[in-house]
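Quick one: the structure is below, questions incoming.
Only one protein chain is missing from this complex, and each of the others stays in its spot.
Up next is chain A:
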């Protein structure tokens, strides 16, 4: 209407932006963080933890940190050599009548062997020394305190041939 006074174009709402509101519009994440921090200060940060369900009466140590060894220097300057090699294990073969019988009949060679060698070591030693395959080893300790080993070769190998090669005949 013509008579009405033209009001200034001031909006009824207060659109002036205050500082706090400005920050909240620009960075809502910061505001939530601030709120969370305030809550933490007030209530503390420990979560309400649920009790672990224990299904056994026994308490077993849980898996703990295990760092691998990383020595600054080796304790031994040189690694130990394995002295129980084929030369030490097999002392000498036997050439008695019963031993020669066994060569022909049962395809076995008898050795006097180191007392502290076990059957698998004896088998290893024989196969290394004479390039044969060992089927079985039987051992006994003689009343003299020496170990005697009866080494049966696998059927592909002839004990007689090996005996010839060694020099037993």
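Note that in this section a residue touches a chain if its C-beta (ideal position, glycine included) is under 8 Å from a C-beta of that chain, and two chains touch if they have at least 3 such contacts; residues count from 1.
Just so we're on the same page, contacts and distances are computed from a predicted model.
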Listed names "60S ribosomal protein L35", "Superoxide dismutase", "Proteasome subunit beta" or "ALA-interacting subunit", matching UniProt entry of the absent chain: "60S ribosomal protein L35"
Of A:65, A:78 or A:140, the one touching the omitted chain in the full complex: A:78
Absent-chain contact - pick from A:31, A:84 or A:166: A:166
From A:40, A:92, A:115 or A:141, residue that would touch the chain that is not displayed: A:92
Absent-chain interface as seen on chain A, which is shown: 72-78, 87, 90-95, 129, 166-169
